[in-house]
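With one protein chain held back, the other chains of the complex are shown just where they sit.
Let's look at chain A:
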């Protein structure tokens, strides 16, 4: 089922998600702040990216943070997060399969803030308004066809 999704594609989506969130009137009115550390397992290496969203301000840069400095630590592979953000896989499903994990016990309101950001991106994509929001869609070239015979993310999860 999984496509092989490049890390660049998922990073592009996460930046788009931040741009959508930063312009969302509900998010702006509620004035919340969240810091998420994304850890991607790519070809046996761990690449970390830290993101912060607060009102209309946001940042998304490569680098790590200590657990105390972030609300949520998500470890996943690019394909799993791509599938979650595109409604192919539920967040719970990805967690239960082991393809997505949270190292740090999340506070529930923070978990909801993260899901709110994910949901905004998913809705914008489903509604076909990504271009209207000025974020564009993920370039097709960044989503590669599934490699025949290669260990897919699903397969890896099955052996986890």
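We adopt the following convention: a residue touches a chain if its C-beta (ideal position, glycine included) is under 8 Å from a C-beta of that chain, and two chains touch if they have at least 3 such contacts; residues count from 1.
Rule of thumb we're sticking to: contacts and distances are computed from a predicted model.
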Protein name (UniProt record) of the chain left out of view, among "ABC transporter ATP-binding protein", "Radical SAM/SPASM domain-containing protein", "Ion-translocating oxidoreductase complex subunit E" or "Multiple sugar transport system permease protein": "Radical SAM/SPASM domain-containing protein"
Missing-chain contacts mapped onto chain A: 1, 24, 26, 30, 75, 87, 89-90, 92-93, 95-98, 101-103, 105-109, 111-120, 122-123, 126-127, 154, 157, 160
